[in-house]
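Have a look at the structure below before the remarks.
Only one protein chain is missing from this complex, and each of the others stays in its spot.
We just call them A, B and C in the order they show up, numbering each chain from 1.
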Amino acid sequence: MNKKEELERWAQLLRYDVVRMISNANSGHPGGSLSAADIAACLYFNEMNIRPDEPDWPDRDRFILSKGHAAPVLYAALARKGYFSIETLKTLRTAGSMLQGHPDIHTPGVDMTTGCLGQGLSAGCGMALSARLDKKSYRVYVMMGCGEMNEGQVWESVMSAAHFKLDNILVILDYNQLQFDGSVREVLNPGSMKKRWEGFNWNVIEINGHDINEILSSFKKAKETKDIPTVIIADTIKGRGVKFIEKDYMWHSLMDNKKFTEYAEQMREELKNADSFYADRLW
Amino acid sequence: MQTASMRTAYGEALVEAGRENKNIVVLEADLSKATKTSLFAKAFPERFFNIGIAEQNMMSMAAGFATCGKVPFATALAVFASMRALEQVRTSVCIGNLNVKIGAPYGGLATAENGPTHQCISDINMMRGLPNMTVLAPSDAVSCKACVHWAVKHKGPVYIRILRDGEPVLYEKKEDVNIENGNRLHEGNDMAIICNGFTSHMALQAAEELTKEGMHVTVHDIFCIKPIAADVILDIAQKCKRIITVEEHNIYGGLGSAVAEVISQSRPVPLKIMGVNDYFSDSGSHKDLLERAGLTVENIIRQVKDFVE
Amino acid sequence: MEKDIQFLKDTAKELRKNILKMVCAACSGHPGGALSAAEIITALYYGEMHVDPKNPQDPDRDRFILSKGHTCPVLYSVLAMKGYFPLEELQTLRKINGRLQGHPDMNKTPGVDSTAGSLGNGLSIGIGMALMAKLDKKSYRTYVLLGCGELNEGLIWEAAMAAAKFKIDNLLAIVDYNRLQLDGTNDEVMPLEPLADKWKAFNWNVITIDGHDFNQILGAFRKAGETVNQPTVIIANTVKGKGVSFMENKVDWHGKAPNKEQLETALREIENDI
Partner (left out) sequence: MTYKTGDWIPTRDAYGEALCELGEKNKKVVVFEADISKSTRTNLFGKKFPERYFNVGVAEQNEMAIAAGAAMCGKISFVSTYAVFASMRACEQVRTFVAYPHLNVKICPSHGGITPANDGVTHQGTEDLGIMRTIPGMTVLMPADANATKKLLFAAAEWDGPVYLRLTRDSVPIIYDEKTDFTIGKGILLREGKDVTIIALGDMVSKALDAANLLSTEEISAEVIDMHTIKPLDGDIILNSVKKTRTVVTVEDHQVECGLGGAVSEFLGENYPVPVRRIGFRNTFAESGEYELLLEKYGMSVKHITAGCLNSIKMKGKIR
């Protein structure tokens, strides 16, 4: 199996975890978790320099899920990396669980509390500036959603990252074009997202957010860019991988758990028969 | 009474603390000359970050700094620190219990002539409601410095409400200041005044005047409004039987409310809350605005006397 | 036309003098950003807006929001000159029991359409007014004067998005681009360039002008008025403290009142166009 094929499998497995977790919890946000699965797989299984057995390692790369409602995909990645057990995924959103409805900094591997949109990049700027102060080489990855581009605080932080020339920060915009109340165009008409970031002095790379090769090469290009922060605008499909919810904004959060649970079972069967990679990893 | 500027004390204390602790960083939102973080900027330019007029961004950035072991002091006028960026303080800072310190000059009516948009009589309440937050309100330049140094040592979020200029000096040196329990400024068994900030020197003066008339009033200067020293307050309630709280804050939700919550729970004694009577003030000199709010030595004396009868 | 321009120039002179006199009388206030906006305000109140000082609450009036509320001396001065209240009242700026608050208060001062003072809010409020004009099928226009420092505020960009979405063409935003904020230049504190590109990327119609040239200001107003289905912003390049040699481009005069002696010098300079 080459790198690409392996990462595709990890992404598919994360999707499976997401579907199972949400179906188990009977609540949560599938759409934006699924659209981010390929990117999350590339980050956690190829890109980031982290130590699952030492979550607070001071030199680790940081990841901030600014679109915190997509927590299931983050939890899946963390569990698959070994920050905590796969069993734990079953406790999503239940009282006493370490897996909160939105990410909590106290969960191993979670670098920032998020859930209220628009704050992640600001926190990321603080981390990136700290790295510079401490002469450390870790990088800060911030995944943002397209809905949160509405938040003014995002543009405050976009301005400051450019002002401080934070080339150790990488923003990945999971641009699935849908937010809670409909398409980004209907809700707040963004025009050209690329131009907007460029107007704030950022290096912009546009990719297909479901193409592993494009994701990996954009990460590489971002690393090579100096003195200016980079944003990857990743064209994605909300709900990617679960056909009946793809591109349906109503499925931002869980709509019909019966249907969803049935699908989880179906997915399990399909994966079991697909490949030996999945065989002992399904739950 | 000798006076000194609290915001200058804040700036100086940051420099002192910054010298001792290399992890201290200061964040500023385009008001460094007013908040006196300019002093820190001069001393440690590489640890000073001016974020521009973007307080929300500043608070979340501070949270990011804190996750990397820094001790960030995010500084903004009280009105913006407590209200423009309130949700960032809650979500980015308090939920994670991160080690972010918020310096908030121009609390209360101290921005005076700038008018109500810049005055802030609600910040103590806003911050007091947030879990994990420690809320400090020093009463003079010396206690302001003490608060900054205390905050550096304390792990977790701290909000420090600072005034402006010309505050009477109540304490000789910062070692005299008891942040957790507050300081007894005057002893007496007839009544107690619990106060903080700019009103503390007034309460002290009132108590001294009243002594001349044979009334003995306890005056207790509280710095830490959350968590509040419940034992100290209950002792005072036990001893004095009647409490007046005085603060440069809305009568709802501030020091008075914190004291009410403590005593009503275990030792309900009659209470009078003096403060800004739930209204938006005006442009005018600080003195005029305090007078309008009834925050004067004369009025404190009057209220004490009324309360006895 | 030339005569009109001369009239506007003379009016702006008068306006500047009033600003300085009132700030001096108050012993505090913000002269720098008030002076930089003198031509824009003069052009608005004497050449553009439909307002009736005798009927400040007229529901059909054009609205003006001074989002950079700290520069209210320029607004109070023009309101007094237009007759909303007596000129002598300018001496009561920032005094207790006065109507002229340190930052604009819509319920205290006749002619003030919106409370302002904490930066970044004016454009949103203006959008509310502009949307209601459309809803009520009224033809009034809303004018919002923004400072450059407040463009740091995220709220401005929230509003910029909303105005474009709602195709608000009955609102005009003007940036008083004097390139200084409290702590220094924009570039030092938080760079804004490329400013025109930013607004364009948020789907705005952008007109860049010299904010002290009446021909350009009035021309921009005209062009903005002709633009439909898209909001317009005028980026007006200005000089902070304009008209007073020792205040021009000096960040120190953002929020400091001149003393009597400085006032005399300043008034003389303005009178003689030095």
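The rule is simple: a residue touches a chain if its C-beta (ideal position, glycine included) is under 8 Å from a C-beta of that chain, and two chains touch if they have at least 3 such contacts.
Worth saying up front: this structure is predicted, and the values here are computed from it rather than measured.
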{"item": "Chain not shown, its touching partners among those shown", "value": "A, B, C"}
{"item": "Residue touching the undisplayed chain, where the options are A:120, A:152 or A:199", "value": "A:152"}
{"item": "From B:117, B:143, B:218 or B:283, residue that would touch the chain that is not displayed", "value": "B:117"}
{"item": "Options A:14, A:110, A:129 or A:187, residue touching the unrepresented chain", "value": "A:187"}
{"item": "Residue numbers in chain A that touch the chain omitted from display", "value": "25, 27-28, 68, 92-97, 99-102, 104, 113-118, 147-148, 150-152, 179-181, 187-188, 250"}
{"item": "Interface with the undisplayed chain - residues on chain C", "value": "59, 105-107, 113-115, 117-118, 121, 124-133, 135-136, 154-155, 158-159, 161-162, 165-166"}
{"item": "Where the unshown chain meets chain B, residue by residue", "value": "79-80, 82-84, 86-87, 90-91, 94-95, 116-117, 121-122, 125-126, 128-132, 226-227, 250-254, 256-261, 263-273, 278-280"}
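Note that only the chains that are shown with their structure count from here on.
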{"item": "Rounded Å distance, chain A centre to chain C centre (Cα mean)", "value": "43"}
{"item": "Geometric centre distance via CA averages, chain B-chain A, whole Å", "value": "41"}
{"item": "Chain C residues counted as touching two or more neighbouring chains", "value": "120, 152-154, 190"}
{"item": "Contacts with 2+ other chains: residues of chain A", "value": "152-153, 156, 159-160, 163"}
{"item": "Sites on chain C touched by chain A in the complex", "value": "120, 152-158, 161-162, 164-165, 190-191, 194, 197-198, 200-203"}
{"item": "Sites on chain B touched by chain C in the complex", "value": "28, 30-34, 38, 50-54, 56-57, 79-80, 84, 111-118, 282-285, 288-289, 292"}
{"item": "Touching residues on chain B, where the partner in the complex is chain A", "value": "25, 46-47, 49, 51-52, 54, 56-70, 72, 87-88, 91-92, 95-96, 98"}
